[in-house]
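Some chains have been omitted; the remaining ones sit where they do in the full complex.
Chain lettering (A, B, C and D) follows the sequence in which the chains are written, and residue indices restart at 1 in each chain.
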C-alpha cells in the first residue's frame, strides 16, 4: 500500500513538472498554428480557432531551409564526431594515464571553460581568417572540435570504471588504445550517448557563430534561417514558431531515438569484488 | 602499472592522447584568452591595427571604481548562489523520480528534456508571457494565494528572481540527463546489499546513491557554477537586450559585452573578463578541493 | 578570401565584385535583393553581392571582427551613430570625393531633393561618410474608436494629448503609450524646445531647463497615469491594438506589425507627431550605408555607383513601397507609383508627411556609450522612480565624461 | 525463523526456468547448507529467500507468514553476497557498521560492536581501508562481519569462505557454527565444498539443475544417497561408478535377482574397497589388476582395473606394485545400486528418509 502511494506521488510530481517543462514546446506549436493577430492576443490563447497549417509552408519558403538543413546536418555531425573523438582521447589520458603536469593541464583546460564565449568571437575570427577558413565549412567546425565539458564528463565516467578491467585488458594484450576503444568506450556507452545528444543540440542550435564566420547563404545553418522572421518592424511569431518547430523537430526525434541508449546502459552487474 | 609514477615516456604518451584536444584548445581558447589577458593591460590601443601605445593597470582601477562593475559582481554572485544549488537539487530529484518509474518513463524523459531542445526565442516568448504583470501565468497562480500582481520583468526587486527561475528551468533538462546517466552507472548490487542491511529508500539514497553519484554531482555543480558565472544569453533574451530594469540583472559578462561591443572599450572589457576568470577559478578550486574529500571515484 | 579587398585585380571583362553586408531579413531582404539585381542588370562593370548578416547586433560584431582581420566587405549597412567610431579607427572612406566631386557626383538638385535631415546626419566632422538607407520616423498612432467615443479631436500639440489624458483617465485608458523607452520622444520634445540633447560640438545639454521640462512633461503624464510605457512588452503595439491607449508614439516601421496585429474591427490611423513649443520634430531612426577604406579603387567606384543608384528617385520609391521605410528624397513622394501606394496604404502616409520635420541625434565618438547611459537614465526614472533632475544631472556628468574621454 | 518454499519456480528472463517447483522447509534454528554444482541455482535460491528476487511462481513463508510479496527490507535477513558487494566508498569499519547505523544504534555502541566483529574475522588491522585496497579474502571477511552485525533472525551466506585458506576457513566456519548455535539463528549456507557442508550443517540440501536432489543430514547424504547424482557429488574421492554389465556374476550371490535386473549402475565408495576381508561386512569379492599406486600426504590410493573399468581404493595397507593382481573385498556399507533413472534401488540403510 505504502509503495502504491509513493508511486502515485511520484507520478503526480512528474506530471506537474512535465506540464511546466512542456509549456514552451506547446506554446511554440500552438503559436505556429495561429494567425498573426492571434499570436499577440491577450489573454493568450492555446488553441487557435483555425489551425494555420499554411504557416509551415510559408515559413519553409521564407529562407532556403533545405540547404540550411543539409549544412546543419553536416556541421553538426562532423563537429560532434570530431569533438567526441578528441574528448575521448583526452578524457582517457586524464583518467588512466600518469603524466607530469596532469593536474595543471587539467586546471588549465578547466580554465578555458571559465572564459565567456563573447570574448572569444573576435580573436577566433581573426585566427580563422589567418588560416583562410572564413566562409568555409572549416570555420563552422574546427573551433568546436574540442569541448572541455565533454572531456570532463567522460573523465568522470571513465574514472568510475573499475581498474580491474584495465588490468584485465592489459593482460589480454590490449594496448591503451585498444582498451579505450574496445572496453572503456563501449562500457561508457550511456554517458557517451548523453554527451553526444547534448553536443548535437548545442551544435545544432548554434546561431551567432555560423552567422559571423560565413558570408554566403549556402554555408549557413538552420537557426540562421529563423532570423528571417525578425525584422525592424517586429517579429512574425506564427511563422517563427512554425520554423522553430521544424528546426527542433529533428533534435526531438534524435533524442527520442537515442534516449533508450542513454538509459539502457550496460548490464547491471558483472564485475565482482 | 597500478602504482606507476609519471615518467617522461608516460608523459609523452599522454600528450599524444591530449594532442588533438590540445591543438584546438590552444588555438581557439588558450591563445585568445592569453591575448585578452594581455589586452587588459593595454590602456591606449588601436584595436584594429594592433598598435599599443600605452600599457598599465588603469583598466583594472577603472572597473574597481566603476559602480556598475560592483553591481555586476554583486548580481553575478546572487545569480550563482540562486541558481546552482537549486538546479542541482531539482534536477537530481527529477532524475531520481524518472529513474524510479517504469510506466511512461520514456515519455517523461523526453518531456523533461524538451526545454533544452526548444529554441531560445520560443522560450523567451513563453517566459515573457509567464512573467507578464497583467495577465501572466505566474501572477495568476500567486493571485490564487492572494498575492498582488508583481511586475516581474519591470521591477528591479523581482527581475533577478525572474531570471533565476527561468535559468533553473532552462538548465534542468541538461542536468537531468547527466544525473540519469550517473544513476544508471551505479551497480545494482550496492542497492541489494543496502536493502539487506536494512536501509530504506531514503537511507539507500543517502548512503549509496549520493556517494556513488558524487562524481556526476561534482561535474554538474562545477559546470553549473561556471555556466552561471557566465550568464548572458538568458538576460539578453528575457530583458530584450537590456540588463534588466535599473540594471538589476547586469552581470559581469553583460558588463563585458556592453563594454566590448557597444562601447568599444576593449581593455576594460578584457579586464572585466580577467576578473571574472579569477573569480570562477577561485570558486572552482574550492570545489575541487572540497571534492577531494567528498567525491568517491 | 571572400572579402572584396582582394579582388581588385580582376580583369576588366569580369565585373568588379562589390560585397555588401546588411541586416535585412525576410521580406526586406527580398526587396533589397531585387534592387541589387536591378543594379547589376543596369550595368556590366560591377556586381553587387548582398548578404544578410542576421540582426544588427551580429552585423556590428561581424564588422568589428572583419575589421580586425582585414576582411571587411566593400560596403555595409550600419547605424549612422557608429560613423564617428569607424572614422576614428580609420575604417571608413569619406564619400565627398565621389558625392561632391568626380564624374558620378550628386547633382545640386539631388542634394536638394534628399531630405536635409538625412544628409546632415551623414555628415561627420565636415565630411560625408555614409548615405541614408533604411529609415523610419516616429509617428503618432491614434485609436479612432476611442477618439470618437470620448469626443477627442486629433491632437495638434502634445498638450492636447495631456488634456485627453484627463478625460480618459477615469476609464483607465491611457492617453499616450510609449515603447519600452521614451528617449526618442524625449529627444524630439527637447529639440522642439530648441535644445538637442547633445548639440554638435559635441556639447551635452542633458540638464538644461528645456531638457528638464521635456523630460518632466513625459514623466508627469506617466506619474499621473495618463501615459504608460510598454515595459516588458517592448513595443506598445500590442497594448494599442487592445485599446489601452488613445495614442501611441511609435516607429513608422511598426505599421506593418500594427496592420498584422490589429483586429479588423479596430479603427486606427497614423499622423505626424503633434507640435510642442509650436514646433514639430520627429526623430529619424534607421540605418545608413558606409564604404570601407580597405576596398580597392575600382570597388569603391562601383560601390558609389550602387549607393547613388539606391538613392535615385525611382529606387528609393520602390524601396519605400516594398518595405514601409520612408523614401529618401522628396521627388520620390511625387512618384506616381508611390502615390498610388500611399493611397492603398494610408497608414504609411504620416511617415512621409513627417519627413520635412525629421531630425537625427547628433553623432559623436562614444555615441553608443552615451545612448546606453541615456537608456539607463530613462529606465531609472521609470523603474526606480528616480527623480528626473537627479537622473538627468547624472546623465549630464556621464555624457561629459564620455565626450572628454573620446576627445 | 522457519523458512518454507511452496512450489517456488523462478525464471530470470521469462523463458528459461532456473528453479523448478521447489518445496522445502528449513526448520527454525538449524543451519542448512545448500550444495550443488556451479550454476545450479544456489545463489538464486538465496536471493529468493532474501526477497531480492521475487519468485515467478509459488509462495515463500517465514514461519506462518507469507512473505512472498515482502521486499528484502521487510524480511530483515542478513546476507553475505557471493561477490561481497561491499560499499566501495566506505571504509572497512564503516561497512561493518552500516547495518547498525540503519538500525539506528548509537554511535558508540555501533563502533564497539563493529570492532568486535572485525576482530572475529581478523580484519581489525584493516579498519580504515576502503574495500578496493583489501585482498580477496579480506573483503570476504568484511562481508561476513557486516552480515553478522545486524544479528538477523535469518542469516544467508553465499559461499562466504571461498577465498579463505584452510586454517582460516575452518576457524571461520567454526565461528559461524558457534554463533549460529549460541543465537539459534536459522542459517542457510551456500557452499561448493562438501567437506565444509558436512562439517557445519544440520542438514544439507543438494541442488542440481534447479531441482532438489536430496535434503537430509550430512551422514544420510553420504551413507544413503538417494540417487546417483548425490552419490557422485558427495564424497571425496568420488564414488566409483561401474555399469552393471561389467560385473558378470560377481554380484549374483549378494543381490536379489529382481533388483539386479533393474540395476543400471553400481556405485562403490573408494573406502568400500578393502584389500583385506573385514568379515561380516564383506559383500562380494572381485579380482583386479593394479594400474597405479599413489601416496599424497597420508593418503594411499590404488587405481585398479576391474573388467576394463577403473576403480579407486583408498583402503590399501601395504605398498603395491603396478600390474600386480589384487583381490578387493566390497564392503556392504558404501555399495549402492542405481536404476536407469539414477534412483538408488539397493544399498545404504533401507530406511532412507
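The rule is short, and it goes like this: contacts are C-beta pairs under 8 Å (C-beta built on N, C-alpha and C of every residue); 3 or more make two chains touch, one makes a residue touch a chain.
Just so it is clear, the structure is predicted and the values come from calculations on it, not from any experiment.
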Given that a single representative per chain kind is drawn, write out the copy numbers for the whole assembly using the chain labels. A x1, B x1, C x1, D x2
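Following the convention adopted for this analysis, only the chains that are shown with their structure count from here on.
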Chain pair, A-B or A-C, that carries the greater number of C-beta contacts: A-B
Report, in whole Å, the distance between the mean C-alpha point of subunit A and the mean C-alpha point of subunit D. 56
Using Cα averages as centroids, what's the distance between subunit A and subunit C in whole Å? 39
If a residue has to touch 2 or more other chains to count, which residues of subunit C qualify? 61, 64, 68
Listed in rising order, subunit B residues that touch 2 or more other chains are 189, 261
So in the complex, the part of subunit A that touches subunit B is made up of which residues? 6-7, 10-11, 13-14, 17-18, 20-25, 27-28, 31, 42-44, 85-87, 89-90, 92-93, 97-102, 105, 107-120, 123-124, 127, 142-143, 145-146, 148-149, 151-153, 156-157, 159-160, 163, 167, 176, 190-191, 194, 197-198, 201, 205, 223, 226, 237, 240-241, 244, 247-248, 251-252, 255-256, 259-260, 262-263, 265, 268-269, 271
As the complex stands, subunit A meets subunit C at residues 36-37, 39-40, 42, 62, 121-122, 125-126, 129-130, 132, 134-135, 207-208, 211-212, 215-217, 224, 227-234, 236
Quick check: in the complex, which residue numbers of subunit D touch subunit B? 50-52, 71-73, 76-79, 81, 83, 85-89, 98-99, 101-103, 146-147, 150
